[in-house]
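Following this message is one structure expressed as structure tokens.
Every protein chain except one is present and positioned as in the full complex.
Let's turn to chain A:
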Amino acid sequence: MGSGTSTQHHFAFQNAEKAFRAAALIQRWYRRYVARLEMRRRCTWSIFQSIEYAGQQDQVKLHNFFSYLVDHFTPSSHNERDFLNRIFTEERSPQASETQNCGDYDSIEVPDSYTGPRLSFPLLPDHATALVEAFRRKQRLHARYVLNLLHEARKHLVQLPNINQVSTCYSEEITVCGDLHGQLDDLIFIFYKNGLPSPERAYVFNGDFVDRGKDSVEILMVLFAFMLVYPKEFHLNRGNHEDHIVNLRYGFTKEVMHKYKIHGKKILKLLQDVFCWLPLATLVDEKVLILHGGVSDRTDLELLAKLDRHKIVSTMRYKTRKENKKQAEEKGNANQTGSAGRPSPWFLPQSRSLPSSPLRPSTHKAHRAGRSSSVPCGVPLDPKELSRRVRRSVDLELERCRQQAGFPAIKEKEEPSSSESEVDSDAEEQPQPTPEEWRQVVDILWSDPMAQEGCRANTVRGGGCYFGPNVTERLLQKYHLQFLIRSHECKPEGYEFCHSRKVLTIFSASNYYEVGSNRGAYVKLGPDLTPHIMQFQANKATHTLTMRQRISRVEESALRALREKLFAHSSDILVEFKKHDKDETALLSNQLFHNQQE
């Protein structure tokens, strides 16, 4: 008996041990499998992010290039200066013609055949809900109503302070949403899951409503509609994409023109103004600060509250009118053709005249008069002629660059025959922000948090800064705040805490890079201001995919995107490879390495 049991026990023990070891082996193998998947996911993410931010960085560089030209190129007459100015300045028409423009929507007729939603003002909650429903059914809002709605939205926004003050006394809960980037499905999902806005259900949308996604227009219409219907409970912050220059590159301008064709331009014009009137931040119970990008060690909330936010047309470029005016005066007085005695910058072509370019739709008459189409070389040039040639070639270069950057070509009606008085009146009517004001706004719209202490320039994006936990801490203490909510960065889970949970990133565009790339999220603040995060992924397909399938899909997409980029820049890349550009090769070889592994 005894020996039997002990053999049994021994046998059982052996079996148990074997099972234990077998299980351990399977687990060990499985964990390695998961780790490799995770590595692939990270690499894919890096690729997408690099491509995204590199694009933004390019745009900033391009603008700095232009700004340099404008600042340093001294045309011989104010006509030329004006012409160059207009390349950058989507000039704002003076107040009078602006109201005229907006009044124009009255004249737009809506055909009887139109089956889309019709709006009447003042808007009622039902109208806003109906609008959401209409868009869900893929209807399109007629240009007349778009303009009308934008006009009303602008009227409302103008009265708002730079920093919205919200209190949880009135609404029981506040829901904060991050970037939507034209992804209407996500907005509809949030309203479906969390409930439509109401006096009891306050919402804050933290910028970047447009660009990239295909339904930016519809998102704006819905957001503005609810803002008008529930002005006390529905709040919008400006994001770095609420900017007509950024829109040129990232798809919103295209979307508007495509959807609205002849009326598109008018809509864009009005939008440009509406964007400038969006508040810069929202403060909840004076404790939680919500803004789009982040902060810097110079962030001054008092200054931000006081400045005229309307002056900041675009955070992409800063330029003082005053400087140019001075230049014009100097030029006018001296009637110099400056280039003769001045060293020419590297980017100006050297002393050869260029034939008129088919790219250039210039219609500036005074301009043409002063220009010859081609001048043979070798003739001793008087300063005037040299200057004219230099001007010409710069114009051509500028035009080419502008085309590349996606700027609209200069249209005839944007160029009235020049007159100094007009320029002057322009300058007076459109005061510019001070450099400090401009920097403050750029900082809050473009900055990203980082883990290290300190504050340094955000070289990846080309604007704003990276701010560390100490910067956050100092700001929170200075203004007696509890924490910051910001957006601006896509996160795999749709949200991320950092700086000891003092900074919350909330991003509401799910599947941003690709189906399955990331969740979206929104955050609810209760009366105690504790954040409650809700996640979602607005695509049924992703739910049925396993992790590895999701990662494979996203990976394919990333590789495709990378391949496109490589193809587009193959010559540049060759140059860079020769120079041993570390970053490029590291990224590539990492991916290749993993491809080998796989």
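Quick note on the criterion: contacts are C-beta pairs under 8 Å (C-beta built on N, C-alpha and C of every residue); 3 or more make two chains touch, one makes a residue touch a chain; residues count from 1.
FYI, contacts and distances are computed from a predicted model.
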item: Protein that the absent chain corresponds to, by UniProt name, given "ATP synthase subunit b", "Ribosome biogenesis protein NOP53", "Proteasome subunit beta" or "EF-hand calcium binding domain 2"; value: "EF-hand calcium binding domain 2"
item: Which residue of A:Ala12, A:Val34 or A:Val158 touches the chain not shown here; value: A:Val34
item: Option touching the unshown chain, where A:Thr115, A:Ser167, A:Gln452 or A:Gln535 are the choices; value: A:Gln452
item: Hidden partner interface residues of chain A, rising order; value: 15, 18-36, 38-39, 42-43, 46, 450-452, 546-548, 586, 589-590, 593-594, 597-598
